[in-house]
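Here the complex is missing a single protein chain, while all its other protein chains stay put.
We just call them A and B in the order they show up, numbering each chain from 1.
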Amino acid sequence: MGSGVFACFSFYSTLLVLKMYSLAVITGQLRLRRKAFANPEDALRHGGLVYHRTDPDVERSRRAHRNDMENIFPFLFLGAIYSLMEPNLHIAHVHFLVFFVARVVHSVAYLFALKAPTRSLAYIIGQIPCVSIALQILVNIAAVW
Amino acid sequence: MGSGVFACFSFYSTLLVLKMYSLAVITGQLRLRRKAFANPEDALRHGGLVYHRTDPDVERSRRAHRNDMENIFPFLFLGAIYSLMEPNLHIAHVHFLVFFVARVVHSVAYLFALKAPTRSLAYIIGQIPCVSIALQILVNIAAVW
Partner (left out) sequence: MGSGVFACFSFYSTLLVLKMYSLAVITGQLRLRRKAFANPEDALRHGGLVYHRTDPDVERSRRAHRNDMENIFPFLFLGAIYSLMEPNLHIAHVHFLVFFVARVVHSVAYLFALKAPTRSLAYIIGQIPCVSIALQILVNIAAVW
């Protein structure tokens, strides 16, 4: 895979995917501890249909996970296209690192309900490299056409 | 990146990702205007826990965003694989353009609650190039095996 931009992108992206997987594990653990199951068949296995219910912390973890899908999945696409454009390695690294740190902070701020606007700021800071990459892709393509 | 199918695909895909980002901004603006926050910490910052509530237009924007995730994310994958198969540029362009226009119409129809079945038709028309691409990928692979 080489040691260039694409490897750098793959490294941070894979860590972010593992971070997303961990949110699924957290949601599952919260469902078991709080006894709050989305499906009646799960509730039946864990004590009865009364546990087919929602829980605020389970919903919080699910919102964090959905926000990751809305933001990390597009990054997996944009970052790959950007890496193929052979950008400067150091500039690319800064883009990926800012996004990575911002999304980790976002998840922590979400799960621990940190005081607003911590989570929103992490979201906005994470979007800056994404919009930057999107614009660079469009400019790069426009320059060829 | 060249001026071929992959650049064409990257162009429309990047525009669609920016379109998805705009839905997140719209959801955020609606939350602020309608004072309807998903998290108590956000409600506290904007007037009190009474604003930890749902709003029909916020939910509408979130449904539009989720529908984009269900349909645009698979396109980012299928379109990339298809582009690597070196299809005819004009045929590929038609596939990408139909999907692009259909998804823009879908978002507009969703946000402005246009009369049914406008939104559903946009969804179906957008799926046609996607299923076409998926079948061409399977045929292409089957031809090699």
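Just so we're on the same page, contacts are C-beta pairs under 8 Å (C-beta built on N, C-alpha and C of every residue); 3 or more make two chains touch, one makes a residue touch a chain.
Source: prediction; values computed, not measured.
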>> Considering the complete complex, identify which of A:S13, A:N71, A:Q127 or A:N140 is in touch with the unshown chain.
In response: A:S13
> What is the set of chain B residues that contact the non-displayed chain in the whole complex?
Replying inline: 60, 63, 69-71, 73-74, 77-78, 81, 84-85, 110, 113-117, 119-120, 127, 130-131, 134, 137-138, 140-141, 144-145
>> Need a quick check: the contact residues on chain A for the chain that isn't drawn.
In response: 1-3, 7, 10-11, 13-15, 17-18, 20-21, 24, 38-42, 44-45, 65, 69, 73, 76
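Just so we're on the same page, only the chains that are shown with their structure count from here on.
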> Per the centroid of Cα atoms for each chain, what is the distance between chain A and chain B, given in Å?
Replying inline: 18
